[in-house]
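Every protein chain of the complex appears in place save one, which is left out.
Our next item is chain A:
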Amino acid sequence: MASQEEENVTEVQEPAPGDSCGPLEDEPATVTRKRPEAKLPSDVTSAEQQVPKDVEKAGLLWEKDSDPSAISPTGWGYLGSWGKSLMSTASATVATVGQGISTAIEKAETSLGIPSPSELTVDRQGNPEAETSDAAKENESSSPISGAFGVFSSITTAVQNTGKSVLSGGLDALEFIGKKTMDVIAEGDPGFKKTKGLMNRNSTLSQILREAKEKEEQQISDMVSVDSEKKAHYGLFFDDFLGLSHLEALELLSQESEAKVTCIVSALPGKELESLKPELEQLKEAFSLVEFEEEEEEEEREGTKDFAHELAGLFAELHIATKPEKVVRARKAAYEWMAGLNSESEQEDKHGETTVVQSDHRTSVEDIHSFAIRSQAELTAYSIEMFHKTAALVLYCEKQDATALERAKALSQITILMCKELSSLTKQITTHLTAAGVKEKSDVLNPLITTVFLEASNSASYIQDAFQLLLPVLQLSHVQACAEPAEQ
């Protein structure tokens, strides 16, 4: 259970100043995590709030001293690549916003105490015992959870493996930060746990999400203080928008389809199987395109096309009897809300103060933050609902108006589109957030901004995971479509 990954993180963090344990001390996921020095408005989000600075830092460093091609892709899951682009986005936005924030980030960087690559290597070599004991501690503290849920151990294994491959591949600072960020995300955020769990196939996505949500509920119910921030819980919003239910249902369809495909394929005579195999393989390939395409196109596609129009176009290619209305409506509502913010600030401008948006803005940063998390959860939940409905209708239609491969390609594009949309929505919201919070202390504002980016990254990975669940469904529809002419 001892993981190099975790050891390493613990090791780095230990000497950092301000290492105090908060009310979540008995929370295994956060036990080794250094809490920020900032006085946070609420402890509810402490787990999330620890994450931000690391992430921002990763984003900044990424821009400053990295050549993207130098990154070994092995350490990053597909979440990684999404998260990465989001993080660079994050830093870009943050950098343009104002000095206050970048100073804060620098402060955060310093307080984090990430070592230089050489230090790191020395550290690792010189202190094996400390590692072991930390690992043991880690092990102890996380065992109750794995006992209770039985999934976290699999996550840890995934973490271990990632850690190993990264370490053995040569440890430069960037890899370290990337890995660390992943680790931070993994600890602070349910989505990443889910991703790893999914990759391991030992537990189901919705199960992990549900657990994460229950944990959030638990944290909330533990809180006595009333604070607006406790409202902004992604998992709870996600469940309220029925994302979890649709995900669970999609999983059931996916599992059932997978079983049926296996059953049908194993009963096929050798010749037919040979001809079917490359087709199924092709279908599978259509599902792996997502991660490659997003980066190349990132810049050029932005804002050039109307989202609703593009989504409708792609959806039409599926030839199924439903429309992604909820997604479009939710997105529209989000933009309208933000437009309302714009007019607020314009009004203030007219009243003559300054051109800078004032912090006595009618909508508080907490409101915007809560809105951001809510919108992300809503769009994600509806995207998953859209995928679930697609699965149901693909299985339902006896006569297929589009081939499975065509649908796979369209769905892959939809996935990309949704993730991009989430990313650009997030960018916009954080711009508002920074504008509204210009007079806030950076240690208040920063965690807020970064949780928004973090949840954007989670959202993208939920959507991509849900997309992957469609593969068996399309395989089944393909296999059945092939079988039909043969029967006649």
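Assume contacts are C-beta pairs under 8 Å (C-beta built on N, C-alpha and C of every residue); 3 or more make two chains touch, one makes a residue touch a chain; residues count from 1.
Throughout what follows, contacts and distances are computed from a predicted model.
Enquirer: With one chain of the assembly withheld, which option in "U6 snRNA-associated Sm-like protein LSm4", "Ras-related protein Rab-2A", "Transcription initiation factor TFIID subunit 10" or "Amino-acid N-acetyltransferase subunit Mak10" matches that chain's UniProt protein name?
Expert: Protein name of the absent chain (UniProt record): "Ras-related protein Rab-2A".
Enquirer: Could you tell me which of A:395, A:444 or A:482 touches the chain that is not displayed?
Expert: Reading the full complex, the residue touching the unseen chain is A:395.
Enquirer: Where does chain A touch the missing chain, residue by residue?
Expert: 207, 210, 214-215, 217-218, 220-226, 230-231, 233, 236-237, 239-242, 245-246, 249, 252-253, 255-256, 321-322, 388-389, 391-393, 395-396, 398
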